[in-house]
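Rather than the whole complex, this shows some of its chains in their spots.
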Amino acid sequence: MARVLVDVMLKPEILDPQGEAVANALPRLGVNGITSVRIGKRIELEFEGEPDLDQARAVADALLANPVIETFTLRVDDTAEAAETGEENAA
Amino acid sequence: MTGTQPADRTESFDELDTVDVASKTPDEPQPYAELGLRDDEYAKIRDILGRRPTGSELAMYSIMWSEHCSYKSSKVHLKKFSEKNPRTDRMLAGIGENAGVVQITEDLAVTFKVESHNHPSYVEPHQGAATGVGGIVRDILAMGARPVAVMDALRFGDAEHPDTKRVLPGVVSGISFYGNCLGLPNIGGEVVFDPSYQGNPLVNALSVGVLPVSRLQNKNASGLGNVVVLLGQKTGKDGIGGVSVLASATFEDGDTDNRPSVQVGDPFVEKLLIESCLEMYDAELVVGIQDLGGAGLTCALSETAAAAGMGMYVDLDRVPLREASMEAHEVLASESQERMLLIVSPDKVGEVLAVADKWGVLATAIGQVTDTGRLIINWHGQTVVDCPPGSLADDGPVYNRPMKEPNDRALIAADRAETLPRPSTDEELRATVLNMAGSPNLADKTWITEQYDNMVGGNTALSMPDDAGVLRLDATGAVAPGTGPVGIALSTDGNGRFTRLDPYTGAQLALAEAYRNVAVTGATPIAASDCLNFGSPEDPHVMWQFAQAVEGLAEGCAQLNIPITGGNVSFYNQTGMTAIHPTPVVAVLGVLDDVRRRVPMGFDNDGDVIVLLGETYAELSGSEWAWSQHGHLGGIPPAVDLAGEQALAAVMRRAAEVEHVSAAHDLSDGGLAQALVESVLRNKVGARIKLPDHADPFVWLFAESTARALVCIPRGHEKAFGALCEEHDVPWTPLGIVDSSAGGLEVVDHFSISTAELAEASEGTLPRLFG
Amino acid sequence: MTARIGVVTFPGSLDDRDAQRAIRLAGAQPIALWHGDTALRGVDAVILPGGFSYGDYLRGGAIARFAPVMESLVDAARGGLPVLGICNGFQILCESHLLPGALTRNAHLHFRRRAQGLRVENTSSAFTAHFDAGQEIVIPVKNGEGRFVADERTLDELEGEGRVVFRYVDGNPSGAMRDIAGISNAAGNVVGMMPHPEHAVEALTGPSVDGLGLFTSVIAHLGQAAVGAGS
């Protein structure tokens, strides 16, 4: 089952109130090593057959990211890679 | 959470354009034209400074002398407001302040203002509209008031146009997001669709606040040695696009991207800003205060210093930055949101920082009040600004721009809607009523308004879809002696089509409608504010429209005996050569001695007698009927009758006091037909209507004659109410009775429409278009 | 002796003054509690008011849960202190695991405000004794993240133990599972609801005065507790 992952983040110069609020809350959890938090969107697009990056890009452009304040990156989900570098945590 | 250290920002140190450098390099070419300054304006700046401005100074002058900040094209006309304003001892602060302040009771005052955020809302609808709300709320806060409500007057392009589907939902979600999260009830507004706003939606936001008279604040940076404190959000590159041409050539940093970066609002921080400012006011910690809006620090620093006739020293390196890589002119021009500038006496600074810290808001001392009479700003230890603050804030250019009456006026006036084909059969009348009820401008606005919290604060006595928003001034425990709790009523109105046909009349019609909307709730109108949305002042025709509208508004307020307490001008609302319909939006404020007596709209009690107040004439030009049924705009708008409006208001006020009326609804867009439809749909209670025998049903149903309202009189009060109308010379015509057994709107001898059919037509439109 | 009912103010709380007004109208004494203090100032019950604590960023109630006041409140609630969470307060109670489930984005993706019909399903909680079982009342809702969700097991458990306190009637404003508008913990002293009873306490401002019932109920509940404790 082929997946394209789209990460949408606010442009660096754009204020991220959400990230700020979380960052300011960390000390109360006893966490101090974290200097900044930015919160964006992660979107999983499931394709019937072969994942079509161009189509995915078109969708991201039109529906997923707001070009005025956001940028996006996309990549085909290579679950193998994910499995080894990332770690599931069905908390 | 402190500002980035100077150490991090040496990237453009060597070519820093200081006052010394500027004096030594008089011939250095400067991009003043790109910054929107004319040759003579640039020359005047050099003249004021006795040298060329530094980059930072050039940025500041270009901003403060812009149309938006200097009102250079409108000043000469706006004078009329002050000249014509009726004298009243209610006015505690007027034009020129952040917002006008009107005294309501012995110890309570109210401040309200409308401001536009049109262009930003077109570029980024959600954030543009959100920050529009945030901006006007800070103006209200700066007067010493607790903001208690917002309203939004919106204009969009054609409802069916694809771009409207992008702009409207974004604007509404932005207003909803910011206002709701801030805890301010939204108590009213407008939504109008017209192709003339396609490339220029109008987003006018109103905020109203309440303050104890004794808490009134000012923006004076007075008191030698007092400390200048910046409160709120860190400063980032928000909205600095305007001055980006000044970015130093050899900018090393990765992002040389200087496109205007969109301002993002954080209502959470604004809420904390409100609470901390109010706590500081009550503890008398603040000498002067000014909000940071458009023009950011540049405006706040120069206006506070100029207002006090003092000087000011600012160490710009102390300003907490969101991004290290900012230059002086960027810090000065930044429009980062949720910031206030405070002037604090040195012995109170500790307490101010403590209050800010309690609420988790950043507060930083960035300078002092001096007696040099100059605004001096240092950056990296060197002086980059040294100028008289008044030259930025007050002595900007003033233009008497050429004006020219459009030559098509005679043609337009001759093209009267009264001559258009009319529905001739009862079946056609019925179809027209239904079709208009479902037309975007008249259709039910719940899809929009249910995204707004209208009740937070617990003082909302009336709100959408009632004619005016009504608030109890309970927040500060006000009960006028001998009466119940005091209330205020507010309505905003504007009619671009009428104003396009005749700007003088159109402005007065907007005023009259807002006044009427307030009056039908039983409130006494006492003050007005405005937001004047027009095209380019460099177009003589637009300038003429503007002058006419101001003249009409000032004259109208004088006749209604209510002062204009302040307002806002938005020029350059046009795409290419075509301007929007000239659109003055007028807000009227009223008072209710006992808010419990406020009159709602909508049929409710079976048996109530329905009475039409006012005269109906065959006035159809510029009407919603002409536009929605024929796409026609021409002729002469309905006649203004301000004496009639005053008489109507007097009747409504008295009738409300003695409870002669159970409901009332003013007649405006769509005329009697639409007023009946809205009154039936409000509580889903029907009515039987019998038009007078002499009446031409079409004219009576669809004409938009002014100074009219529909009222419901409980059985037994008819005589007394009739006498009241005669006493005030208000024509009154019994039209029928409230009757739930009618099952909807029945116009005897002509047609009837079931409540369900009306609801489907009216309530289906916006969800179909935008849901 | 009049009951002392605390109302916690978090940064971003909005309906806190409204909750205080409702408490006053119901005949009790409102006591302001501050998120930064662990002290509960000896109150007899606590209201977590509506609003957008911490801007509702990340998830409604997610950050407020870590406020110092919540430490003492969670213990007190486990010890039987009556606690009512309204809207954002409900979200905070779920995030703090005092109540099961979670409140997610409304299915229609909009903030929605309207006068809402509710059926009172449980009259044995600390806040609903003054209602009749099955009584239908009108209370305003206003939220963007009010859709109650929980796994089927939890939902069945809530139903089975009669812990669904309020259910939406004449339309479900958020897409909440099983039309759930409010729930309680097993002991019945902790109640969370999305609708705003504090905005239905005065004829002048509310669609009804049905909301008063929650406040008078808890006052009566406290009275009995006091009697029961022989004080």
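Should a chain be cited, it is by its letter among A, B and C, assigned in written order, with residues numbered from 1 in that chain.
We take it that contacts are C-beta pairs under 8 Å (C-beta built on N, C-alpha and C of every residue); 3 or more make two chains touch, one makes a residue touch a chain.
Quick caveat: nothing in here was measured; it's all calculated off a predicted structure.
When all copies in the structure file are included, the protein chains give the formula A x2, B x1, C x1.
Operating definition for what follows: only the chains that are shown with their structure count from here on.
Taking each chain's centre as the mean of its C-alpha atoms, subunit A lies 34 Å from subunit C. Counting partner chains per residue, subunit A has residues 17, 21 touching two or more of them.
Within subunit B, contacts with two or more other chains are made by residues 266, 268-269, 360. Note for the complex: subunit B touches subunit A at residues 1, 123-124, 127, 233, 236-238, 255, 257, 261-262, 264-266, 268-269, 322-323, 336-337, 360.
Listing the residues of subunit A that touch subunit C in their complex gives 17-18, 21-22, 25, 28-29, 39. The residues of subunit A lying in touch with subunit B in their complex are 10-17, 20-21, 24, 66, 68-69.
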